[in-house]
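Only one protein chain is missing from this complex, and each of the others stays in its spot.
Take a look at subunit A:
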């Protein structure tokens, strides 16, 4: 299943075109959400700097209506999910808090 769908996925990632602008998939996640904002503050300094750099580069390419030269495209192996696990962690914390807030305590029988 993985083997049969992987080329398709690769092709889809290529067609969407974000790698041609030097972006990673996690750079496309919508930022205007509280959990994503919180996750962004938890990024290591280096990751955070690189993210801003990739975005600046992509904005510039977008203004110029150009793709990066082919050797500067993001390589598929560099397209890591650096942000998604942190967002999941934040979401888990939020749901845990909600659970504790709506807890019903029963007396031991």
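By our rule, a residue touches a chain if its C-beta (ideal position, glycine included) is under 8 Å from a C-beta of that chain, and two chains touch if they have at least 3 such contacts; residues count from 1.
Rule of thumb we're sticking to: contacts and distances are computed from a predicted model.
**Q** Have a look at "Cytochrome b-c1 complex subunit 2, mitochondrial", "serine C-palmitoyltransferase", "DNA primase large subunit" or "CobQ/CobB/MinD/ParA nucleotide binding domain-containing protein" and point out the UniProt protein name belonging to the hidden chain.
**A** Going by its UniProt entry, the chain not pictured is "Cytochrome b-c1 complex subunit 2, mitochondrial".
**Q** Even though one chain is hidden, which residues of subunit A still touch it in the full complex?
**A** On the subunit A side, contact with the omitted chain comes from 41-42, 44, 93, 96-97, 100, 103, 105.
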